[in-house]
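Provided herewith is a single structure, encoded as structure tokens, for subsequent inquiry.
All protein chains but one are shown in place.
Entry: subunit A
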Amino acid sequence: MSSEMETESLNDYNWDDIESIPIKEEASSALCRIMYSEEYKQQLGYLRALLTKQEYSARALLLTDSIIDAVPAHYTAWNYRYNIVKNIDRDLERELVWCQEVAYDKPKNYQIWHYRSLIIELVESRGGSVDISNETTISDDMLEEDSKNYHVWAYRKWLVRRYQLFRDNIEDLTTKKMIALDVRNNSAWSHRFFVMLGDFGETRPETASETVEQEIGFAKIMINQCPENPSAWSYLQGIYKLAKKDLLAEKEFCELYAVGAGKSDQRSVESRFSLPATELLARIYEVSQDNSKASSLYSILGSKYDPMRRNYWEMKRQRLDSANSATVS
């Protein structure tokens, strides 16, 4: 329950005029009935009655707060709340504060983020504005709890898109910081890809190519830290594909970390086994028509390093014979 609402209780309101519509399934032969508490049952009865009347009021608003507190996934209550807020003279800033408290209280609740975006749209449609840095702070706090929370990251992307925060300093630093904390945080990589390159093709060509070079460098530094990390390798490959650059440029870099490639034999191969490096190197060999090298990499992956997926590597090896004109991407 949010602090604002704690001072208020449903009993502060008069409900005598409401004929509760109880969930009548007890009487019927319905399956999957849930043993509701009396309190919750009463709230549901009121909810249905108020929904039928389409009542938009302070007591209805408070009722949605109680139901959302009991069942965060109750999308009908969320939807009703949104309609109430739109229709009564609700202070939208207070509504955003309420949202924030619900979010901190129940971090796994994902309805909250969509709801929050609806309220922000409402604020702006009424000529108001929101403090974006506050939105950033809230999502930062949530990510500190759970650094891979899908819904929080999706909300963050919504902010970037809406407020055109591409290559924004804060987004840059946040993703860098989170990747530094855990270089395998794929959500942070995914967000960075969007922040840095999400408007690729819409920016000036100089900006685009500068960003591409910078991010290739960033990915490689992070690969050096943890060559086994698929997130960073995908990022690197993703940039090459987006910018339509030739991956051949990374052949030597891959050779540093790939098993079975000449140079990596000098390293302690067993401890630096990098599957993504090996896979990418094989593809580079493939495209540069170096089929025998590609073939031996696929063989060693299937026979030694990744036997569970031997059929997969074998399929790739056999494909070399049939098609050797595919493009690296």
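Just so it is clear, a residue touches a chain if its C-beta (ideal position, glycine included) is under 8 Å from a C-beta of that chain, and two chains touch if they have at least 3 such contacts; residues count from 1.
Keep this in mind: contacts and distances are computed from a predicted model.
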Chain excluded from display, named as in UniProt, from "C2H2-type domain-containing protein", "Adenylyltransferase and sulfurtransferase MOCS3", "Protein farnesyltransferase subunit beta" or "Molybdopterin synthase sulfur carrier subunit": "Protein farnesyltransferase subunit beta"
Absent-chain contact - pick from A:100, A:185, A:211 or A:295: A:185
Residue in contact with the excluded chain [from A:10, A:170, A:208 or A:226]: A:226
Chain not shown: contacting residue from A:10, A:70 or A:208: A:70
Chain not shown, touching residues in subunit A: 21, 23-25, 28-37, 40, 44, 47-48, 51, 70-76, 79, 82-83, 114, 118, 147-148, 150, 153-154, 157, 161, 181-187, 190-191, 193-194, 198, 226, 228-231, 234-235, 237-239, 241-242, 270-271, 273, 279, 306-309, 311-312, 314-315, 329
